[in-house]
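What you see is the complex with one protein chain gone and the rest in place.
Showing chain A:
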Amino acid sequence: MSEKRQQVSRRQFLNYTLTGVGGFMAAGMLAPMVRFAIDPALQASTAGEFKAVEEVDNITEEPTRIDWEIEQVDAWYESTVTKTAWVYKDENGDIVALSPICKHLGCMVTWAGSDEYPDQFYCPCHDGRYYKDGENVPNTPPAEGLDFYEYKIEDGTLLLGPTKPRGEA
């Protein structure tokens, strides 16, 4: 037998063939199941709708809590979910709509929620605080400011959409 030609032994050939065929069959079996399992991660996001919540004229410079309802489709379960925003007009008259979800661990913050800090947002869970513009007060638990709601104004009505974090604002 020549040294140059790499001989594949009968045993090796059968090994490779069997591993190949077996691997192909296993992959054919597992591929649909894996795709099935990871489907939620690949579904298009539906959280992009804007909903009318309030007349712009009614919004003051004092942060006010606004609740509104959206229809949520959770796979085979459809329900009405209440969303909440803290809304006010800044000194330029522009709308500011803040998410009430604390950036520390996700509790609900309240404007003037603590008697000691009547001009700040306050989170009761770990005394997290935010200034009126939503920026976090240094040396309280939250490490970043409250998320903004995306908003639109149509015919004098405020529409709120999905939230986005400060960095992307």
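As a convention for this text, contacts are C-beta pairs under 8 Å (C-beta built on N, C-alpha and C of every residue); 3 or more make two chains touch, one makes a residue touch a chain; residues count from 1.
Simple rule for what comes next: contacts and distances are computed from a predicted model.
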Omitted chain, identified by the protein name its UniProt record gives, among "ATP synthase epsilon chain", "YCII-related domain-containing protein", "Menaquinol:cytochrome c reductase cytochrome b subunit" or "Thiolase domain-containing protein": "Menaquinol:cytochrome c reductase cytochrome b subunit"
Contacts of chain A with the absent chain, listed as residue ranges: 29-30, 32-33, 35-37, 39, 42, 75-77
